[in-house]
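What follows is a short report on a single structure.
Yeah, one chain of the complex is gone here, protein chain that is, but the others are all in their spots.
Per-chain numbering from 1; labels A, B and C assigned in written order.
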Amino acid sequence: MIEDTIAFLKGYKNSVIGLVGLGILIFFVVVAIFAPYIAPYDPHEMYKPVRHPNSDHLLGTNHIGQDILSELIYGTRVSLFIAFISSIIASYIGTSLGLIAGYFEKFGFFFMRIVDGFLAIPRLPLIIVIAAFMRPSIWNLIFIFVFFGWPFTARIIRSEVLSLRNRPYVDAVRMLGAGNFYILCRHILPNVIPLVVVQLIMEASHVVLAEASLSFLGLGDPTTKSWGMILHYAFEYPTIFISDLWKWWMLPAGLCITFTILSLTFIGYALEDLVNPRLRREIL
Amino acid sequence: MHKITKIATYGIIIFVILSFNFFLPRIMPGDPFAFLTGDPSTDMPVVLDAGIKAKLLSYYGLDKPLSMQYYDYIANILHGDLGWSIYYNAPVWDVLRGSLKWTLLLVGTSTVIYMASGIMLGAVSAWKKGKRVDAGLLTFILSLSSFPSFFLGLLFIILFGVDLGLFPISGARTPFMDYSTSFEEIIDILHHLLLPAATLVIAHIGGIYLLTRNSMLNVLGEDYILTARAKGLREGYIMRRHALKNALLPISTMIALIAGFMITGTILVETVFAYPGVGRLLYEAVLVRDYPLLQGAFMIITLLIIAANLAADMIYVYLDPRVKHK
Amino acid sequence: MSLLTITHLKVHFPTQDGMVKAIDTIDLEIANSERLGLIGETGCGKTVLGMSIIRLLQPSTKIEGEIWYKGKDLLKLSEGEMRKIRGKEIAMILQNPTTSLNPVLKVGDQIAEAIQLHQGLDKRAAREKAVEMLESVKIPSPDKRANEYPHEFSGGMKERAMIAMGLACNPSLIIADEPTKGLDVTIKMQIVKLLKEVSRRKSMLFITHDLGVATQICDNIAVMYAGELVEYAKTEDVFKNPLHPYTQGFLNSLPNMGLKPIRGMSPSLIDLPSGCRFHPRCDHASAKCTIEHPPMVEIEKGHSVRCFLYT
Partner (left out) sequence: MIEVENLKKYFSTGILRKRHIKAVNGVSFQIERGETLGLVGESGCGKTTIGRSLLRLIEPTAGKIIFDGIDLLHLKKKELRRLRPRMQMIFQDPDASLNPRMKIGDSIAEPLKLQGGLNKVEIKEKVSELIETVGLNPEHVNRYPYQLSGGQNQRVVLARVLAVNPDFIIADEPTSSLDVSVQAQILNLMNHLKREFDLTLLFISHDLEVVRHMSDRIAVMYRGKIVEIGSVNEIFEDAKHPYTNTLISPASSLEDQLIFEDMKDAWDSGCVFYPRCPFNTVICSKKEPEMVEIGKGHWVLCDRVT
């Protein structure tokens, strides 16, 4: 396991894209953790509304006078928190169910029909519909993202387990008297862990996008400061397009979302490249 | 075997969606039907006049037992009766029909463009794997597709619509305009279409590009590519005829997911550009809490996706001779 | 007269673990109408030799030496010129027909495309020729079969289709890479018979690990070990009078020859042993063998061996 990790890190070190992604993500994580120390103001505190950037408010203030820079810094917390909590829970559920569905064939067949059904349902429209009926709060959002996130992981893990369980070494271990639980935990799970990690990162980037989209549409938690929320209020502001307001009100928030997704995409790509090395065929 | 499972899956999906549509307002906390039964304590921004209220009450039949309600609901849908829109004060289906064509135009155009260019770029990237072209394309497209579609749309509006004044920033056609020729009308529609379509294309090209690239890389390692080379065929010909068709097989199974993302993007882009499609309608319905319209729009969107899946299945059968014979 | 002459060929692949010396060094000739068997075990470099003749190795491969074919050095040709030789002059039948046929194209079309390209026939004529080719490899109802996809063919039929594809443009040299691998005995014998028939008056490089099959088809046999040739002789001499200890050991380890194994295992091509490459496994190895690399010496006419026992 330790040797695996070292070999893995060595491989990852060679991926420029992966390192760039990791750098950006670390930056955002640090900002999120130390938000209270970095942010100049309490993001809920109200000052003079719609100020242009000045020495007091580096990115000006919004329509009700809150400091936009502080909003952005605290917004990092919300976006990352929702993204990682949802994707960790979704991966956990998806992996467990994927393992079981892949290992026990009959259950798996029916289970996969349900998963296919889930996957064919358009995520965001459904979330919009639910959000319209539910009172939006962070935990409701997380619940929704988990609810619609696990089938992706379940499906991928299942197909991997299917191919693993038919390897001769699984039969061999069974012949040694090992039970199903032992085989699943000791011989199959370790082989799918790398895939789970890739899936978790991908899922996190989906959640960041989904959360931003929902908030942008005004369906996020109105009491928390998220990047999508900032964009929502900016978009609603009457003169946003015909003045310079968008430059400090819209652009930074949009770029924060973009760079978070970018970092996760890059990391995900680099990981996938490592985990699934397409066998470079040597003709020997 | 394959067909039966597929049909069953679609059956399940449609059933789940319909039931979902039916139960959601009925089980949600805070009684969303309060606006009908008239509890004044809710903060619903809806004021109903007596006529509409009567229509809705009879449509939902809230006084009947749940099973009867469900039966009526399914029967109504089968008759094309999706209920009555509160906001537009018109049958939901009539409201939807007007916007459906715009959505189809927008989604259709951008799907064709982003699929074609994504597949092409992905194939080129795989072919030139490890070279500068590949690295450049990969970084560029991955970065570009990290932009959320709505943010990209906002930037386009500011840049091309406001600053440069090249394109209209909202709507599907110029309001109150009399077209002297139908050619003029088409130009106007295309003019309005370009920015939202471009946004959708850019926001979604990444997925298909990456899929094609991966799939193509796998295929290029196959023995039959070597066979083709051993025959003395040209590289370009091998790519087109031997590699691409095989590489598209796994992609066509991902259409469901791709279509899902596409619809999501459409809702956001239509909202940003005030494009009068189904997605925009869905958003509007949320804002004004027009639940019948909301549910109708959602159902139409789901059916669109299922149609996309069906199309994907047919493409798969066309691409893979092995399915036909089994 | 010789059709193909390979001189001082070296093929090295750079990998993460080091340089793989897949071929180091080979000199070989194939005469007109000669059927030469190339025998060796997994990883000895025999497939690489075939691939380097038609130049289908990855671009990162380092190739040295010369491969003369009809007065041209193949290694010096441009990619465009080489394409005109592949399939038309030199055909390669790759191993494993199941993965070597394109699953989404009709078998007839896969044969016809080379004909169309190299012989300038139009689509219909090329197709007719493809059907003829299928008939010549004795596939029943070839007209119907040409319209089928590879998955509708059985293993033996796919191998026949591969052979038809290789022969389609009437090449002067056929390189057949393990065409009988994985086939059942009865099917295998029929493929051998077919290959013997179709290679009449042609030159063929027959790459295999199956000595029994090689003896039935080939005029001469070259034995390869760890990237080089260790013995070259007429087919019957290899059986009657094998000289190199590896050839002897190889023969003795066959199930019908007593199943007496050679100890140890083939060396890694990254880290070749010093001196004679076979010395760690050889019962006759002397001190000299561990230091000095033996040259290939012709013991009698048409029988060469790379071993100090004979010099």
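The working rule: a residue touches a chain if its C-beta (ideal position, glycine included) is under 8 Å from a C-beta of that chain, and two chains touch if they have at least 3 such contacts.
Keep in mind that this is a model prediction, so the values were computed, not measured.
*Asks:* Have a look at C:262, C:276, C:289 or C:305 and name the one touching the chain we're not showing.
*Replies:* Touches the omitted chain: C:262.
*Asks:* One chain is left out of this view; which of A:23, A:40 or A:190 touches it in the full complex?
*Replies:* A:190
*Asks:* Of the residues A:178, A:197, A:255 or A:275, which one touches the chain left out of the display?
*Replies:* Considering all chains, including the one not shown, the answer is A:178.
*Asks:* Identify the residues of chain A touching the omitted chain, counting contacts across the whole complex.
*Replies:* 4, 167-169, 171-179, 182, 187, 190-191
*Asks:* Name every residue on chain C in touch with the hidden partner chain.
*Replies:* Touching the missing chain: residues 41-42, 138, 140, 154-157, 182, 184-190, 193, 209, 216, 249-250, 253-256, 259-263, 265-266.
Note that in this section only the chains that are shown with their structure count from here on.
*Asks:* Distance from the CA centroid of chain A to that of chain B, rounded to the nearest Å?
*Replies:* That gives a centre separation of 22 Å.
*Asks:* Averaging over Cα atoms per chain, report the distance between chain B and chain C in Å.
*Replies:* Spacing between the chain centres: roughly 54 Å.
*Asks:* Which residue numbers or ranges of chain C touch two or more of the other chains?
*Replies:* There are none in chain C.
*Asks:* Would you give the residues of chain B that are in contact with at least 2 other chains, written as numbers and ranges?
*Replies:* Correct list: empty.
*Asks:* Which positions of chain C touch chain B when the two form their complex?
*Replies:* 54, 56, 83-88, 91-92, 94, 96, 99-105, 113-114, 117-118, 149, 151-152, 162, 165
*Asks:* Which positions of chain A touch chain B when the two form their complex?
*Replies:* 17, 113-114, 116-117, 119-126, 128-135, 209-210, 212-213, 216-219, 231, 235, 241-242, 246, 250, 254, 257-259, 261-262, 265-266, 269, 278-281
*Asks:* Chain A touches which residues of chain B in the complex?
*Replies:* These residues of chain B touch chain A: 5, 8-10, 12-13, 16-17, 20, 24-25, 28-30, 32, 138-139, 142-143, 145-148, 150-151, 154-155, 157-158, 161-162, 169, 206, 210, 214, 217-218, 221, 256-257, 259-260, 263-264, 267-268, 271-272, 279, 282-283, 285-287, 289, 291, 294-295, 297-298, 301-302, 305-306, 309.
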